[in-house]
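Note that one protein chain of the assembly has been removed; the remaining protein chains are unaltered in position.
All chains are identified by letter, namely A and B, in their written order; residue positions are counted from 1 within each chain.
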Amino acid sequence: MRETLIKQRYRLGTKGWFYAGRYGIERYLYIFHRISGLGIILYLSLHIILTSTRIFGQGIWVASMEMVDKPIFKFGEYLVVAAFIYHALNGLRLFFIELSFFIGKPSRQDYPYTTSVKRQRPFVYLTMIALLCLLVIMSVDFYFI
Amino acid sequence: MRESRLWLIFLLCGPLLIFLLGIHLIFMHMNTILDFFGIKTGQVLAYNSVIQRATELKWLVLYFTLLLLGLYHGLYGLRSVLLELTPREKVVNRFVLVLGLLLFFSGTYVLMKSYMIGINPS
Partner (left out) sequence: MPLLTFKIQRFDPEKDKEPYMQEFTFEVEKGLTILDCLNYIKENLDATLSYRASCRMGICGSCAMLINDYPRLACETQVLVLGKTLIEIKPLPNYPLVKDLIVDLTPLFAKHRAVKPYVIHPDERQPEKEFIQTNQEQTKYLQFAYCLKCGICLAACPTVATADNFLGPQALAQAYRYNSDTRDNGLKDREKIIDSSYGLWRCHMAGACAEACPKGVDPALAIQLMKKETILGKKKNIAPLALPLVGVEPRPGIPKAPERTVK
């Protein structure tokens, strides 16, 4: 009986990545960081392939540039730039935090407990404000392309 | 190699990429802002300017570092995600390595080839 129980699906699976329910904002930042990262690496692969058409001469280069000069690709480009800005800012936050800056030191815990996550939260808000500013600037640029 | 070394390179690639990719993005796409600051970029995607850049050392270095660091950072991230999805570590490692080498060498080949085209148009 026990053996069959262990075999059954009990872990949350990727649902556990996406559904951050009642946990803090960092859980959402984590999944957005992951999605934006995967999006950028997918774009990079396509980008390397597409820009390599230049070695086949001017005609093929112009043709491939015309192929991607469509609203849907422009929108994709917009998403990639937005993903890069998010990934860069949140990544900068993670760079400092994973090297244990801004998260405090171990201390004797008295109720109500403070956590490293709470101590670094001002940094999160700062990141969000910077993100908003850069997204606005970037959107304006895309609008007047 | 020990996992901590791999991770440290991945970590250090991050801020470097923010800087380099920032330059790349601003010059290639943010033409409205550059115009605002009085920097004329012209038709960056025209064939002639693409080939022109391929012969200039600063752009070559930028593209090559971007290719190297971007692929390492991105594929280490991809490996992280895949390792968390499957316990088959060796398969993941090989997949990521092959993908990385393939993209790296094709990217390097394109850089070299367009340099050749640039200095010797015939």
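As a convention for this text, a contact is a pair of C-beta atoms (placed from the backbone, for glycine too) under 8 Å apart; a residue touches a chain by one contact, two chains touch by 3 or more.
Worth saying up front: this structure is predicted, and the values here are computed from it rather than measured.
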item	value
Selected from A:Leu38, A:Leu92, A:Val117 or A:Ala130 as touching the chain missing from the view	A:Val117
Missing-partner contacts on chain A, residue numbers	1, 4-6, 8, 10-17, 20-24, 26-27, 29-31, 33-34, 94, 97-100, 103-104, 106-109, 111, 113-118
Footprint left on chain B by the chain that the document does not show	2-4, 6-8, 80, 83-85, 87, 89
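Following the convention adopted for this analysis, only the chains that are shown with their structure count from here on.
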item	value
Rounded Å distance between chain A and chain B, as computed from the means of their C-alpha atoms	18
Of chain B, residues touching chain A in the complex	11, 14-15, 17-18, 21-22, 25, 29-33, 45, 47, 50-51, 54, 67, 70-71, 74-75, 77-78, 81, 85, 99, 103, 106-107, 109-110, 113-114, 117
Chain A to chain B touching residues, read off their complex	14, 34, 37-38, 40-41, 44-45, 48-49, 51-52, 54-55, 58, 61-62, 65, 77, 81, 84, 88, 91-92, 95, 98-99, 137-138, 140-141, 144-145
